[in-house]
Structures are given as C-alpha cells and as structure tokens.
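Entry: chain A
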Amino acid sequence: MDIETYSLILSALLFAIGTAGVLLRRNAIIMFMCIELMLNAVNLTLVVFSRSLGIEAQVFVFFVMAVAAAEAAVGLAIIIAIFRHYELVDVDRFNLLKW
Partner candidate 1 sequence: MDNFFESHWVLSLLIILPLAGSVACLAAREELARHVAFGTSVIAFLISLPLFWTFRSGTAAIQNYVSVPWIEAWGIGYTVGIDGISLLMVLLTTFVTPLAILGSYTYIQRNQRAYYAMLLLLLAAMIGVFVALDLFLFFLFWEIMLIPMYFIIGVWGGKRRIYAAVKFFLFTAIGSLLMLVAILVMVYLYYRQFGIITFAYNDLVQLPIARDLQFVLFAAFALAFAIKVPLFPVHTWLPDAHVEAPTAGSVILAGVLLKMGTYGFLRFALPFFSHAATSPAVIGTVMVLSLIGIIYGAWVAAVQPDAKKLVAYTSIAHLGFVMMGLFALTTQGIQGGILQMVNHGISTGALFLLIGMVYERRHTRMIEDFGGIAKVMPVFAASFLLVALSSIGLPGTNGFIGEFLILIGTFQKYPVVAFIAATGVIFAAAYMLPMVQRMLYGEIDREENRALSDITLRERVVLAPALIMIVLIGVYPQPFLSRTAASVDALIDQVELRAVAAPVVAGASDLRFDRMPILGADE
Partner candidate 2 sequence: MVNLLESVLRVVQHAESGYHPVLPGLILLLPLAGFVINGLGAFLWRDSKRIPGIVGPAAIIGAFGIVVANFLAMRGAFPHDPAVVSLWTWMAVGDLSIGVDLQFDQLSILMMLIVTGVSSVIHVYSIGYMREDPGYSRYFSYLNLFVFFMLILVMGANFPIVFVGWEGVGLCSYLLIGFWYENREFASAGKKAFIVNRIGDFGFLVAMFLIFTHFGTLDFVEVFAAAPETLVYAGGVVTLITLLLFLGATGKSAQIPLYVWLPDAMAGPTPVSALIHAATMVTAGVYLVARSGVLFAMAPVSQAVVAAIGAGTALFAATIATQQYDIKKVLAYSTVSQLGYMFLAVGIGAFTAGVFHLMTHAFFKALLFLGSGAVIHAMHHALHQVHRDDDPNDMRNHGGLKNMMPITWATMWIGTVAIAGIFPFAGFFSKDEIIWYTGTYGYVVLWVVSLLAAVLTAAYMTRLMVLTFHGENRTGADAKPHLKEVPAVMWVPLAILAVLSVVGGWIQIPEALPGLPAVDALHHWLEPVMEPARHVMTEHGFHKAYEAPLGGGEATWAIISTVVALIVVILTFRALVHRRYSPAAESEAPTGFAGILYNKWYVDELYDRVIIRPLLALWRGCWRIVDAGLIDGTLDAMASGTRMVGWVGSLLQSGRVAGYMFWFVTGVVIILALLLL
C-alpha cells in the first residue's frame, strides 16, 4: 500500500473521531471544533485525490476553508449571542430549535 491509501485511512479515522466528538461532547464550542476537524479530514481526502485526478481538487480545499471560516464566524457569533442570554454553552440546555 502506498502513502495515498494510508492518507485516506487517516482521513477516515480523523473524520470518525470528529463525528464521535460531535456526538459525545456537550460544549457547543468543542462540537464546533470537531466539525472543523471533520472538514479538515475531508480536505485531506481532496488533497490525496488531487494527485491522481487533477490538481483542481486542491481548489476545493480552498473553498472548504472559506466555508469553514464563514461557518466558524457565524457559529461563534450565535454561541456568543446564546451565551449572553443563558450564560451557557451546553447544547443540551437549549431547545429553541423546536417549533
């Protein structure tokens, strides 16, 4: 097996760890960080495939980062807004997403 395959296994592992983190932690910020980890795991996949399928894949890494940045900005803003109100970042304590 070559480095690409190992990289993909690594990517899958990181993605799974990120998933586990999102599911296990209550702290909203840490959940966010786990999502960032998952995004980066995907970036790794893209980079691996850029080697075989074309350099354009790396452009998508760039876009993923832009989206991650935007998401982090908005998400953190929401966390701040909620924190101001409840003094909490524990997602289990908000249930505002219910109609």
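For anyone wondering why these and not others, all candidates are chains of the complex that A comes from, given by their letters.
Just so we're on the same page, a contact is a pair of C-beta atoms (placed from the backbone, for glycine too) under 8 Å apart; a residue touches a chain by one contact, two chains touch by 3 or more; residues count from 1.
These figures come from a predicted structure and were not determined experimentally.
Only one option in 1 or 2 touches chain A in this complex, and it is number 2. Every residue of chain A that touches candidate 2 in the complex is listed here, in rising order: 19, 22-23, 26, 28, 31, 91-92, 94-99.
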